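Notes for the one structure printed next.
With one protein chain withheld, the remaining protein chains of the complex are depicted in position.
After this line comes subunit A, so read on.
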Amino acid sequence: MADPNVPDGAKALDALAKRVAILRQEADTSGPQGGVDRNGMSLGLRLASEFASAILVGALLGYGVDVLVTSEPWGLLFGLALGFVTGTVNLIRASRQMSAAQNVDPRAPGPADNPDKDV
């Protein structure tokens, strides 16, 4: 047991804890968070669906108001216009989300170890 390459218990435990911490951090930063929406098609489809669905729903809601209060073209027109606005808002939100997800600070503190502590 006089081998100098084998450290004593406390030191070995410390070294192991350090290595685990480093590996944990690497695993955190290289997780799926960084890989999301990297490929062009899924990015395009995401933005397209955000934009198009808002216009469609806006027009539908406007038309629904039309049917309810018989104000024929006006609800549809306003709904369509509001849908465009909403689509743009959705686009901005989605792209903001994406850029937030991609620029992860590698030195940012990770989530707490025990998720149930703050119950």
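Operating definition for what follows: a residue touches a chain if its C-beta (ideal position, glycine included) is under 8 Å from a C-beta of that chain, and two chains touch if they have at least 3 such contacts; residues count from 1.
As a convention for this text, contacts and distances are computed from a predicted model.
**Q** Which choice in "NADH-quinone oxidoreductase subunit N", "High-affinity branched-chain amino acid ABC transporter permease LivH", "Phosphate-binding protein" or "ATP synthase subunit a" gives the name that UniProt lists for the one chain left out?
**A** From the choices "NADH-quinone oxidoreductase subunit N", "High-affinity branched-chain amino acid ABC transporter permease LivH", "Phosphate-binding protein" or "ATP synthase subunit a", the unshown chain carries the UniProt name "ATP synthase subunit a".
**Q** Mind pulling the subunit A residues that touch the left-out chain?
**A** Touching the chain left out of view, subunit A contributes residues 32, 35-37, 39, 41-42, 45-46, 49-50, 52-54, 56-58, 61, 79, 82-83, 85-86, 89-90, 111, 115-116, 118-119.
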